[in-house]
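One structure below.
Of the protein chains in this complex, one is absent; all others appear in place.
Entry: subunit A
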């Protein structure tokens, strides 16, 4: 049995489904059902989060191995088992998912009035799929969770989204599906080569270089769309703009991390030679993503679209960090992923606060909000600063580490990433100035109420996290440094082995 003494990961993964069952049994008038659904979903997700805190306290930070491992036979003929476990790379993402879900449910408390029961069910199912995906230690299991996320997200965007929701939902679904079916073929190819789908066992298995290249490209098709990397990022602004606030939060906070997590979990350790081979391409795409999408963000009129493009830029930093193959770069990438999960989620919530009141996301429609809603303006400023990576906020340590890591590989690449930080300050400050400062040009804005107690409750944990991550990053870095160190060492060993053979 594992360190917790009970199958903690399965419990955290499938507990939300218990909430779904409870919600399904509620009968009665629509208002009663809606209220019951909200409270059930909130409590389920809170209990799930509390349970997942066991991981925070019991996780052995000095061990690079998989912990809390569970294994059950599933498809015995095919060598596929139900295998769950976390290591330093995945454990914090499990916590991120379980922490963001209750906040999303709180954020949708009043803004979603339509088909509340189905909405809450979709979110709880989504939580199960996200957590399961980060815990899965079997390739097939991973793929199942990875794909199954599409169903609830498709419905969330399509049913509760904005005006062009159908287009956005389709685009999101088909883009991601196209990428992942190619990954499925790659999984199958690895499967019959190595005879197993267990991820730790595949780590031990050497895949020939010619095959690595093809498999890398197939993985790339899937993960690059999910990250999203330039030029396959176009689904993201649409999905973000049309999704309801909470949908955007989950999308930016967790779903975007799935692609980068895929690179770290699969591409790097399983395909070291191909990763090295394709690294220059990734650098180029990442730097283009950082610079180009920052410029695009600069031109946006829609707040959500601006933040969506900034997400693409931040994820460019992440992919850059992953493919530096050194300790700083990968740790920085992981930290940036976490920080971006918290900060961009919070920024979407900030937009949601204004949208709930004014029903528009156009920057030009606002101005002078700081005078009307001072508390809100303060919160918004904190997250804006975190997004531009001001030292002392969550954004800084990760981006700094990535740039340090990138410098070691190629100073020009580091320069590109640093340009992104400068441009990031430009567009985020422009957004903040347009919304919060300036004269109050519209009379109707004067009626706006400042944050409600519910909104304070939603933001409070995010504010604490943002400052904590900025001031004392070590309490997060300590989770993954052992695992990353081992990953880097194994990568170096694999590369030098390959080049030795090449010399023969």
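As a convention for this text, a residue touches a chain if its C-beta (ideal position, glycine included) is under 8 Å from a C-beta of that chain, and two chains touch if they have at least 3 such contacts; residues count from 1.
Here is the rule we use: contacts and distances are computed from a predicted model.
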Hidden chain of the complex, named as in its UniProt record, picked from "Quinol oxidase subunit 4", "Glycosyltransferase family 4 protein", "Osmoprotectant transport system permease protein" or "NADH-quinone oxidoreductase subunit N": "NADH-quinone oxidoreductase subunit N"
Per the touch definition above, residue among A:50, A:166, A:299 or A:493 touching the missing chain: A:166
Residue touching the undisplayed chain, where the options are A:59, A:93, A:123 or A:143: A:143
Hidden-chain contact residue, picked from the options A:50, A:75, A:364 or A:429: A:75
Contact with the hidden chain (one of A:89, A:120 or A:155): A:155
Absent-chain interface as seen on subunit A, which is shown: 74-78, 115, 118, 143-144, 147-148, 150-151, 154-155, 158-159, 165-166, 169-170, 173-174, 177-178, 181-182, 184-185, 188-189, 191-192
